[in-house]
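Of the protein chains in this complex, all but one are displayed in their positions.
In this document, chain identifiers A and B correspond to the written order of the chains, with residue numbering beginning at 1 in each.
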Amino acid sequence: MTGLILIFISAVLVNNFVLSRFLGICPFFGVSKQLETAIGMSMAVTFVMTVAGIVTWIIQYTVLNPFGLIYLQTIVFILVIAALVQLVEMVIEKTSPGLYASLGIFLPLITTNCAILGAALLNIQLQYTFIQMLVFTIGSSIGFGLALILFAGIRERVDLSDVPKYFRGLPVAFITAGILALAFMGFSGLVK
Amino acid sequence: MRDNNFKMVIVLTVIAAIAAFVLSFVYSSTKDKIAEAYRQEFLRALVKVFPNYNNEPDKDINIVDGQNIYIAKMDDKVVGYAIKSTSSKGYGGDIDVLIAVSTDGKITGIEILRHAETPGLGDKIEDEWFKNLFKGLTAKDNIAVKKDGGIIDQFSGATISPRAVSEAVANGLKFIDDKILGK
Partner (left out) sequence: MSLIKIFKEGLWKNNAVFKQVLGMCPALAVTTSAINGIAMGLASTAVLICSNIVVSIVKDYIPSKVRIPAYIVIIASFVTVIDLVMNAYLHDIHKVLGLFIPLIVVNCMILGRAESFASKNSVVKSIFDGIGIGLGFTFALFILGSVREILGNGSILGFTVTGEWFKPAIVMILPPGAFIALGFIMFAINYIEDRRKIKNAPKEHCSVG
């Protein structure tokens, strides 16, 4: 049980997906201009990442490994993710128009979010069991959301302040992310 | 519309079939080379941990309790044993360590086979000075970081990685000491 808690804390804070593993950087900078969109994106990622983690884990251990098709891993995983995103989009559109209105625009972006494929590949690389995989995936997506929402909050304030001319826009955003990453490094001492 | 859907399915199937065909071809033509590269990597580690030998320890294997024991021989006389030991307490996941022990129970060397520790901090466990700390130690020594009352130096900013390595080394050494040398 302590092992699971360790995996969870490590995924959320210590080895944060965005700030320490550099996965999901594109949406991190792309949709962090407003707090509201950041929250929408985090929810969409959490959902897709968890479902994709479960499906790819099952495929790895029931199809790819037994049949010696490990070299097809990348191509199968990305297709599963692309198909899942389509499916999720269709289901949400039919069942919950409200949710679709808030998540809809983020879903197509998720296919090329390396956090999803990264999590799926890491689950296999770290040889996680099903339960560990579940904890790791949920932790990772929470970590992604946490970083994204914090960053969006900071950026909204940075926009209001007087930034030197050549730092405006992306340069200051990157440096802000750097400082946030420094802060997250402080969590290193947490896992003893 | 149906015509169009039909074409879509055909096109995707054809592309996927070609991709699978090309990949299986590339895979079968690189498979042996990749296996050889992994073997060379392991052999390099063995050369480092054993003082001298002239057999092929990666093929001279003794399986004890499901663990592979790699045996180094000099002119058919056994000079040492090596074992892969894993600690799950690493910072970025499992750390695999190769530990070699001479016939009189002293560690002749260790190598880190796999780790995912933080670059610049935890990955110092790969530095020679750190790996040399374990040389000459026996099962009587307290192999643990100083923070835990042992004799291994941790380094500033990272206690977790050296602790995990120490744990792996201590377990591996104990295994060889109990199951092979102790007999």
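Everything that follows uses one rule, which is that a residue touches a chain if its C-beta (ideal position, glycine included) is under 8 Å from a C-beta of that chain, and two chains touch if they have at least 3 such contacts.
Fair warning: this is a prediction, and the values are worked out from it, not measured in the lab.
Enquirer: For the chain that's been dropped from view, list the shown partners it touches.
Expert: A, B
Enquirer: Among B:78, B:121 or B:181, exactly one should touch the missing chain; which is it?
Expert: Touches the omitted chain: B:121.
Enquirer: For the chain that's not shown, point to the residue among A:31, A:64, A:117 or A:150 touching it.
Expert: Answer from the full complex: A:117 touches the omitted chain.
Enquirer: Which is it among A:11, A:48 or A:72 that touches the chain not included here?
Expert: A:72
Enquirer: Spell out, residue by residue, where the missing chain touches chain A.
Expert: The list for chain A reads 19-26, 29, 71-75, 78-79, 82, 111-114, 116-118, 121-122, 125, 166-167, 170-175, 177-179, 181-182, 185.
Enquirer: For the chain that got dropped from the picture, name the residues of chain B it touches.
Expert: Chain B touches the missing chain through residues 4, 7-8, 11-12, 15-16, 19, 22-23, 26-27, 30, 33-34, 37-38, 40-41, 118-121.
Rule of thumb we're sticking to: only the chains that are shown with their structure count from here on.
Enquirer: Which residues of chain B touch chain A in the complex?
Expert: 19-20, 23-24, 26-27, 88, 91-94, 118, 121, 157, 159-160
Enquirer: Using the touch rule from the top, collect the residues of chain A that touch chain B in their complex.
Expert: 3, 10, 14-15, 71-72, 75, 126-127, 188, 191-192
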